[in-house]
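Accompanying notes for the structure given below.
With one protein chain withheld, the remaining protein chains of the complex are depicted in position.
Up next is subunit A:
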Amino acid sequence: MACSKENKAFIHKYLDEELTLLEKKQFENHILTCGDCYEHLRELRKTVAIIQSTSHIEAPSSLTANVMKQLPKQSKSNKWKFWMKKHPFMITAATFFFVFIVSVASALSGENEEIVVQGDGQFIVDKERNVVVIPEGESISGDLLIRNGNIEISGEVLGDITVINGEHVMASTDQVSGDINEINQTMELIWYEMKSFFSDVVDLSDNESNAENQKED
């Protein structure tokens, strides 16, 4: 005879050691008189033991080499970043440097610690955790900018994401169609501010190739 649903649920809780001391005692008493539950528990224990007896297997030795071969060559923007770090003051457009250092300083000094979010769509700002959440099912149609906070993406972002003074966490890599930038260092932030300024004012590619040339020197 099959036992009650409640007792069947207890079997799993018993197995997972989730019963209170009293429940555990009661269930153990029950099991001594109920052949059905006793057998059920015994089979489950055996099942778990069998599953756990599978041996760990090793990855094929070619795996690491195969991946290493496929790693992307360093991108242009990446080179730029390295170059910026090595020669932070040899910026071709030095004139613009001072214009932005002001806004950068205020952004990094902690005077302005409020989370700033710029984007089109539904999102939640969790002030306690300092996190901007894009909930599941929600979609941000354009670019997204977050300052002084982290971002958690369960929904979808169609544009680029820029996180200043924060980090981002995603459920899967498919959720963001554009690029993701995290800016946490002064130099990177200056570069970002300059880049967005340039893209409004002058053609950026010229400056980039200048910098590339300097790097060769």
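Just so it is clear, a contact is a pair of C-beta atoms (placed from the backbone, for glycine too) under 8 Å apart; a residue touches a chain by one contact, two chains touch by 3 or more; residues count from 1.
To be clear about the criterion, contacts and distances are computed from a predicted model.
Chain not shown in the complex: UniProt lists it as "RNA polymerase sigma factor SigW", one of "Sarcosine oxidase subunit gamma", "RNA polymerase sigma factor SigW", "Acetolactate synthase small subunit" or "Lipopolysaccharide export system ATP-binding protein LptB". Among A:36, A:126, A:143 or A:182, the one in contact with the hidden chain is A:182. From the set A:20, A:33 or A:70, the residue in touch with the chain omitted from the display is A:70, counting the whole complex. Residues of subunit A that touch the chain left out of view are 12, 16, 40, 43-44, 46-48, 50-60, 62-64, 66-68, 70-72, 74, 78, 82, 150, 154, 167-173, 180, 182.
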